[in-house]
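One protein chain omitted, others in place.
Chain naming follows the written order as A and B, and within any one chain the residues start at number 1.
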Amino acid sequence: MEEGASPRLGHQWVAFAVMVTLLVAAPFVVYPVFLMKALCFALFACAFNLLIGYVGLLSFGHATFLGSAGYITAHAAKVWGWGPATAILAGAAAAGVLGLAVGVLAIRRQGIYFAMTTLALAQMIYFFCLQAPFTHGEDGIQAVPRGRLFGLLDLNHTLTLYFVVLAVFLAGFLIIYRAIHSPFGQVLKAIRENEPRAISLGYKADQYKLIAFVVSTLLAGVAGGTKALVFQLASLTDVHWTMSGEVVLMTLLGGLGTVFGPVVGAFLVITLENYLAQLGAWVTVVQGAIFVVCVLTFRRGVVGELARLIRKPL
Amino acid sequence: MIPILGIPPQALFGQLLIGLINGSFYALLSLGLAVIFGLLNIINFTHGAQYMMGAFVAWFLLQYAGLGYWWALLIAPIVVGALGILLERVMLKRLYGLDHLYGLLLTFGLALIIQGLFRNQFGSSGQPYTLPAQLAGGQNLGFMFLPNYRAWVIGFSLTICLATWFVIERTRLGAYLRAATENPTLVQAFGINVPRMITLTYGFGVSLAALAGVMAAPIYQVNPLMGADLIIVVFAVVVIGGMGSILGSIVTGFGLGIIEGLTKVFYPEASNTVIFVIMVLVLLVKPAGLFGRAQ
Partner (left out) sequence: MLHRFLIALTAVALAAGPSAAEISDGIIKIGVLNDQSSLYADLTGQGSVVAARMAVEDYGAAAKGLKVEIIFADHQNKPDIGSAVARQWYDADKVDVIVDVPNSGVALAVNQITRDKGKAFLVSGAASSDITGKACSPNTVHWTYDTWALANGTGNAIVKTGGDSWFFITADYAFGLALERDVEAVVLKNGGKVLGRVRHPLNNADFSSFLLQAQASKAKIVGLANAGGDTTNAIKQAAEFGLVKGGQNLAGLLVFITDVHALGLPTAQGLIFTETFYWDMNDRTRAFAKKFAERNRGIHPTMIHAGVYASVLHYLKAVEALKSDEGTKVIEKMKATPTDDVLFGKGTIRADGRKIHPAYLFEVKKPNESKGAWDYYKLRATIPAEQAFRPVDQGDCPLVKK
């Protein structure tokens, strides 16, 4: 059992400090809305990574949780007039409930079947979102008010919003970190490495997997709700399977199963998309190329390779 | 015209027929996927893109070589199948020892590349492809007007599906294939070139997708994203039918097409999701799929 203070993980706290410093300084140099987008995706990718990296489950329909939370948050903020905090919590709760339902159905199957089941269920929910009146289909929920956080912080002020989003991201990040480095996380690791043995030791593997799944979807929901407030828009793009593919790409590129990998991966992919946006469909080609290259020759991802270089887990 | 269950027969039979046509495509595509998965244990996400390439090859042939539909039916599957074999030799081979998920991710990435390249070149609206003259026009069946081409689609895909089933389940070649799925090392020890069989099987599965693409070209627009959403429905079909079961894919494909058609009549809002709902139900009751074997 490792605690954060142990010198074996000291380098991770160094990395964490570097990350926080960079993120705090960044909005004064880089367009803050771009950074906020990257932060939301970074949290989304971290949540996804919890499943694939530490439980070994490839959830290929994870965008459902991002997008549906976005819709609920947008609806709560715009139509019910809820404040930003409660709206995001509502979105996350919705994602968690959805996650429970999907998890119960999908965890019955292993490996590939799990992936395909999550994908198919996600597609079902996409079509539901396409037709449900409250989502306004192709137009999405527009002009979502950002509101005042706890009645004090005016989120329409970009810098204020940025630091709120940063705080949300760091909170989510730390929750995941804590979960990984806890007894719960150890059991997950055991299940991933040898499920029959874990079961023979008395651990109810399915229950652990389900809990991890729901935690992941809750945090993906937080990311989705926050994103809806930042962009003041909830749209079909966030529940489409291409979004599910993107988060897989981010995590793969950053490093599956590493702590900082998803964050790095998210920033890299979002930056890439920004630069290539002028070129339209080249973005998809480049994304596909990164997938292929990563799977064939770069399976550890950026942070994974870095960790290998310094011979310590990152 | 007396309404059946409150629906005028024209609407009912018309949608049923469209359902059968959709079912033909589901069956052809899930057949290809099932064949590939059965032997290679790879989920070929590129299947949708290969279906699209089949349609585009047909379009190219018409546009630049003046070769019509019947040539395309022959040439496109061969061309796309060959490309598939190239893919298998160069990339998929390297992943056989790894977790199956990497195969899924690789084929997903390839699908993105192929679809992106085509989209760059052609935009995302469709290219027109004219119906072959021999199949133009239609029959007025009284309760609806049935275009000849759509009748041909149903007939031809049924034939292909049954022929494939026959080859795999009833011929010696098929027996080797099935044996190699169960125990490749043993079959290799008997002197059968298993790697080559795997390569050819992948090529065959891919050419089935391309064939479906050629057949789709005259009725759906030939556009770069035509396979993108379809592939996910086909995944659901395969999960429902049972992975690796040939008969399962065929029956499920046609069956789900019909069910989707009926849903369009009685409850159109659910027509997009009914296949996924059925998948959920099957997963709850029989996780290995209707015709599958528990692995």
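Assorted remarks:
To be clear about the criterion, a residue touches a chain if its C-beta (ideal position, glycine included) is under 8 Å from a C-beta of that chain, and two chains touch if they have at least 3 such contacts.
Given the structure is predicted, the values throughout are model-derived calculations rather than measurements.
Remark: the omitted chain is touched by one listed residue; of A:Phe114, A:Phe231 or A:Phe291 this is A:Phe231. Those residues of chain A that touch the chain absent from the view are 31, 33-34, 37, 130, 137-140, 142-143, 231-233, 235-238, 277-278, 280-281. Not every partner is drawn; the one left out touches chain B at residues 8, 10-11, 14-15, 18, 21, 119, 123-126, 128, 131, 138, 140, 144-145, 147, 219-221, 223, 226, 261, 264, 268.
Operating definition for what follows: only the chains that are shown with their structure count from here on.
Centre to centre, using the average C-alpha position, chain A and chain B are separated by 33 Å. If you check the complex, the residues on chain B that touch chain A are 41, 43, 91, 94-95, 99-102, 104-106, 108-117, 119-120, 124, 229, 232-233, 235-236, 238-239, 243, 269, 272-273, 276-277, 279-280, 283-284, 287. Listing the residues of chain A that touch chain B in their complex gives 58, 60, 105, 108-109, 111-113, 115-117, 119-121, 123-124, 127-128, 130-131, 241, 245, 248, 252, 280-292, 294-296, 299.
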